[in-house]
Structure formats: structure tokens, C-alpha cells
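Structure below; questions to follow.
One protein chain is absent from this view; the other protein chains keep their places.
Letters A and B mark the chains as written, and numbering starts fresh at 1 in each.
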Amino acid sequence: MRKTVFVVLLGAGLLAAAGVLSDAGEEQLAPLGLPPVPIPEDNPQTPEKIALGEKLYNETRFSTTGEVGCFTCHEPEKAFTDSPLKVSEGIEKKTGTRNSPTVINSAYFTTQFWDGRSPDLEDQALQPFINPVEHGLVDYEPILTIVRTDPEYAEAFKEVFGKSRDGITMREVTLAIAAFERTVISGDSPFDRYYFGGEEDALTEQQKRGFELYLNEGRCVSCHVIEQTQALFTDNRFHNIGVGINNIQNDIPKLAGNFLEADRTLSEVDVEVLTDPRTSELGRFAISHGFDDIGSFKTPTLRNVAVTAPYMHDGSIETLKDVMIHYNNGGVTDVGDPVNDFLSGGIRPLDLDEDQIDDLVEFMEALTSPEFEPSADEAEGQ
Amino acid sequence: MTKTNLNRRDFLKGAASVAAVSTLPLSAVELAFADPAMNFTFAYISDSHIQHIKGSRFVNNWDRGLIRAVAETNLLQQKPDFVMFGGDLAQLGTKAELDHGAEMLAKLNYKTRMVMGEHDYYLDLGEYWSDLFGPHWYSFDHKGVHFVVLNSILTFDKWTFDRWPTAEQRMLEMAALDNPNGSPFMVGEKQRAWLAKDLAAIAKDTPVVVFSHSPIQKIYKGWNFWTDDAEQVQALLKPFEDVSVIYGHVHQIQYNQIGNISFNAVMATAWPWPYPRSYAQAESHMPKITVPMNRADPFFERDATGWQFINLKTGRVDLEYNLYDNTDRTVAFNPATGKPEDTKYQAEDDRIAPQIQY
Partner (left out) sequence: MAKKQIWAACAVVGAALILVGYGLQADEFTDQDVVRWQGEFMSVVAEGQALWGSPDLGTNGVACGQCHPNAANTHPETYPKFQQQLGGVVAFRDMINWCLMNPLEGEKLELNDKRMIALEAYATYERRGVALEPGKH
């Protein structure tokens, strides 16, 4: 109950802060440091749709055990992740191969999932339901039965979409969920107030040094994009930065070949990827079949990164400092490890010293939006 | 595939490692079989410019380019019949660079043949290179096609032998592309005489493919995108029905048709070069039909670098360019127009911003 209330307030509060709700086709205003939220023409925002989406997001009946909902892996109180889990746990605590990415600001991605296999939030929402290690459903029937017959859902779908009974399909379900997710936006971090808001004191001296490194010796800004008037912290592209792929270097020809033979449909990709740890390291390659994408994963946003440990697509890097060390080593976690042959051209040894690494980590702390800062009496584990 | 310490001796023996079955598909390459027996592919890796810094340090950027090209070539599902290396393995022609480059090339799963580049040559006039790789020019036949490899980066004897006090100095002078003290490339009389004799025995309807480092054309003298005796070499090739020249050196996509001869440049694995027209103070003769490669983002060190595999069907070459961080490009010979064309972007209206915005 408390959780639901928190989320509703959060969503409404953000909407209020962001300004007027949009009409069809218009863009939603955004907090400091972010551009307007892209709203697709065929899914305009309305308060009723958002409320319905949130209800669906928190629904546990759309899983075989009746215990798993979107919030299980994307929990509002954990910055919409399941930190500190390395990889997510679905029904019966089954695990896949992916670290849960945050829903916060996911509306700005041009593709969804670490391998970018979904073109939008609506399509993304379809997949976890039928993933055997996530919600575990065999097909969408249980969901459709509930939304068509449960009186509260029936009334809501009628109000939002003008649809009832068999007229309610997974399309309406995912439109609503996506509409809710498009309100999960956060900016206004200390960095935003410093860089876009002109508040000289918003960053500490160490964070300012970290920011200089970010733009220069750290070589961060080209993928984790900051621009003149806004910062998404992602380039929406896919890069092999030497995480995970390093472990399967010698087996790449065999694994890629197996995968291509086994995989025919997109839904199979989901299963294959999440259940085979070695295969899943091929990343975007599984979708594009291009040499360029071997071992490549989508650049995540760095907003709120300090509260969403552990890091990388497989959760294999525990702390932000470890992340910096990985980059500093030029795409290997331990110095002396072999660099994989397909490493992105953007990754190479950085030659930073310990102070510089600490400065960068400190700067990462400045990217947390106020509503996701751990409160004083919360766990200090992060 | 076990990683052993492959060295130049393994390379000389044409080392083939334990075959990792490559099951990956060739993307976007249509092999239209006219006479199926004649069809085959070969891969082309070029201009790696392995650059020694000190001790065991080499420029990381160029190393990674060659490593990646070799790794990807080894993944090809439709295996190439052989691999060509198009010249400029080293940056300053030193033993350390040639050895380091040979070590990386030794990881290729295929027979590899070499073309001489000026960066390989001008330190010791190709002596160590010959120890590693063999003759500077030669020919061979494969599945009914006659292949010729030329050393087209020679220059006037006076410049080569008399002008510079040391070999190192000579190499440095030739290494700088825009050096006004440089000297134009040429094939030279001796090789042209050899070529005439070599071609005399070949039937006029045999497809001929010439591998050369310099373009066998006169494109821009200021950067030695130039072969001084281009016309004479072209004249020797004129009598043949299907002739293709494949050249390196320019580090960019170029293609052209002169009479019966198609010209195709290959990408460098190391770094891209600007198009000559981007130098505002001089004129150049860039082939008009070339659709430029995408302009690079220098942050991504593999941007605008790549390697290529080449299909030979009906005696003409089609090149598929494997370009990192960019959409692959295919330049295929179009029998209807009689020239090489980009299969996607040839028409002006089909160009995209990265090809125009230079």
C-alpha cells in the first residue's frame, strides 16, 4: 500500500513539476537537464491511462506464482531496479543473465533492453510476461482474462480506451504500462543545477574535477552524452566495452553459429538470451547479426547510477570505482587480461591515477536526482 | 583455437590454425552465379601501419585495427579462397614493426599473399620484407583468373639512392603524405617490361586482376594518390576484356572506370584519410563516380577503417566493405553501365548526411 502510494505521488508530483499534461502528439515538459519526453502519436498521455498503467505495473497476478510484477525487478524504492541484485530474480527466484536496467528516463531510449531488441516501451512490456525466468506465463491468456473480467480493470479500460471484453488486447495493456513509464522521469540533479542551472555551488570541488575528467581524459562524454542544453547520458548506441565478452573470446565462432541456428523468432531470443549465460554475452550481435555488434550492449544512462549498483549488463562490476578501473585498464577488469578482438574503438587504456578515478566516482554521485537520493535513515549499503 | 606464440616462421609456412568452424552468414552479399565454377571470394586487408613507439610498445590504435580485421576475416562463413594484404603493414619499415604485423597476420586461417607499400619499402628497400614475405612483384593464377601483384610505389632512382644521407631519413621523407620533398610513385620500366611479358601469355578473355598499392591512376599528386606511369601500365592492360585494379594507399573508398579497367580502392585498418577535395589549396582529379565513405568520428578509433571481401564473378570484382561503426557498403560492377557502382548510395538522391557533410 505504502509503495503504491509513493509511486502515485511520485508520478503525479513529477507531472506537476514537469508542467502541463500533453495533448495528442505534443511533447511533455521535462525536469532540468532533460529534453521534452518523446510521446508517440498513437499513445498520448492522460491521467487515467497513466493510473491504469501504474496499476498494471504493480499487478502480481500476471505471473505463474502470483508474486511477480514489473515492480519486482524495477522497484520504485530502488530507483526502479532491484539493486543490489547482480541479475534479476523472477518467479521462484529464477535467474537470467541480465542486470535490471532502471525504468527512470527509459522513455528517452530509442530501443529497449540491453541488446536493443525492442523498438519501444510498448513492445518491451510484452516480453517479461512470457519469459520463463521472469513472470513465467506460457501465453497472454491469463492477463487477458483478468483485464477483461476483473471489474476494476474492465471499468478502467472502458474509460481509457473505450474498449471492453474481447476488445481489450495486449495492445491496450502495453499502451497503458508505457504511458505510466513515460512519467518515470528524473533530472534536476546537482550536476543539472550546476551545468544547466548556473549554480556554481551545486557541485563540490572534487565533483568539478571529476566533470573535467569526464569531458577530457576520462573519454566518457562521447557515449554517455552531455550536450549544451540537456544531457541524456546515453548515445542510444551499442558498444563492446569488454565486459562479459572477455570470458567467451575463444568460443565466439561456435556460440554465434549455435545461436543463429537455434534462433528464429524474437520471442525465442528472449528465452535463449536469458537462459544461456555464455550465448548472451554476444549482445546486440544476436539481433543485428553484424560483426560490428559482437559483444555490444546499449549505453545506459548514468542518471542515478550511484544508487543502481551493481553495474554492466551482467551486473558483474560491483562498485563505481571498479567500473572506472575497468575503463582505465582499456576494457579488461584485471590488468593483464587479454583484450577481446572486437573491442569498441572508443575503449582504450586511460592512464588515470587513483585521485582522478576517485574524482570521477565522486562526479557520478552528482547525477542522482533528489527524489532518488537515499534518505538519511536508509541503508548505507550503496 | 589455441593461441600459440605465432611468429614470422609460422607465417612463412602459411600457418593454418585449428579450424574453428565459421558458421556466420555473409551479410548482404549476393553472389549471382553466371558460371558457378568461376565464382570465389577473397579477403583484402590493407594499410595497417603498425607503428613502433619504444621497446614493446606499439601504437594501440593501429594494432587494434589489424587485430579486429584478422578476427573478423576468420569468422567469415563463406570462407575466402585466400587473403591479400594490400601494403603498408609497417609505418616506418622497421624489423620490429614488420615482425609485429606478421605476427598478427599469422593468425589468419587462410593463405595470405602480400603487396608492397611505401611504408614497408623505403627503409631498407624491402630487404627484410622479402625475407618475411617473398618477391616484390609476381603473378599467380586462380580458378581461371590471372592475378598480378605490382610494386607500384617505386620512384626515381636519384631520389631513392642519392638524395638522402641515411635510410631512416629517406623513410621519414616518404612517410609524410604531404611532404613537398616526396617523390611520385611509379611502377617503373623494369616492372612494365616484366608485366608485358607476363601478360603476353594470357588469353585476352581471361579476367585479369591487378593488386597494387598506388592507384595506377593520377588522382592527386600532392598526397601521392598517383602513379606516374599510370598511362603506360593501363596501356598494357587495355587489350584484356575484364580488368580490375585493386589498390590501397588512399585509406578511403574510391572507385573508377577507365575504358575497360575498373579501379577499386580498399580501406585501411589503421586510419582514414580525407578526400583530396577537402584540401582547399590544390586541385585534384577524384573519380567522379565515387560515393565517399561516411565522415569519421575520431573518438571511435575504428570509424572509417575496415577491411573488405571481394567476389569475383564473371571476371569482375564486387567489393563488400566491412566498415566498423557504419553501415557496410558494397561497390559492385554494373554490367549495364559498365562501371563499378555503390549498390545503395550511387544515385545523388540516395546519399546520406555522413557522405555529404565533409
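Quick note on the criterion: a contact is a pair of C-beta atoms (placed from the backbone, for glycine too) under 8 Å apart; a residue touches a chain by one contact, two chains touch by 3 or more.
Quantities reported herein were computed from a predicted structural model and do not represent experimental measurements.
Undergrad: Considering the whole complex, which of A:I39, A:V225, A:L255 or A:A286 touches the chain not shown?
TA: For the chain that is not drawn, the touching residue is A:V225.
Undergrad: Where the complex has a chain not shown, which of B:F40, B:F185, B:W223 or B:Y255 is the residue touching it?
TA: Reading the full complex, the residue touching the unseen chain is B:W223.
Undergrad: Out of B:D81, B:D178, B:E241 or B:E283, which residue would touch the omitted chain in the full complex?
TA: Here the residue in touch with the unshown chain is B:D178.
Undergrad: Would you indicate which residue among B:E301, B:E320 or B:E341 is in contact with the undisplayed chain?
TA: B:E301
Undergrad: For subunit B, which residues touch the unseen chain?
TA: Residues touching the hidden chain, for subunit B, are 51-53, 57, 59-61, 176-179, 222-223, 271-274, 278-282, 295, 297-299, 301, 357-358.
Undergrad: Applying the definition given at the start, please give the residues of subunit A touching the unseen chain.
TA: Residues of subunit A in touch with the missing chain: 215-217, 219, 221-222, 225-228, 351.
Here is the rule we go by: only the chains that are shown with their structure count from here on.
Undergrad: If you look only at subunit B, which of its residues touch subunit A in the complex?
TA: 1, 3, 20-25, 27, 60-61, 64, 67-68, 70-72, 74-75, 297, 299-303, 322, 324-325, 328
Undergrad: Any idea which subunit A residues touch subunit B in the complex?
TA: 219, 222, 250, 252-254, 256-258, 260-261, 289-292, 330, 339, 341-346, 348-349
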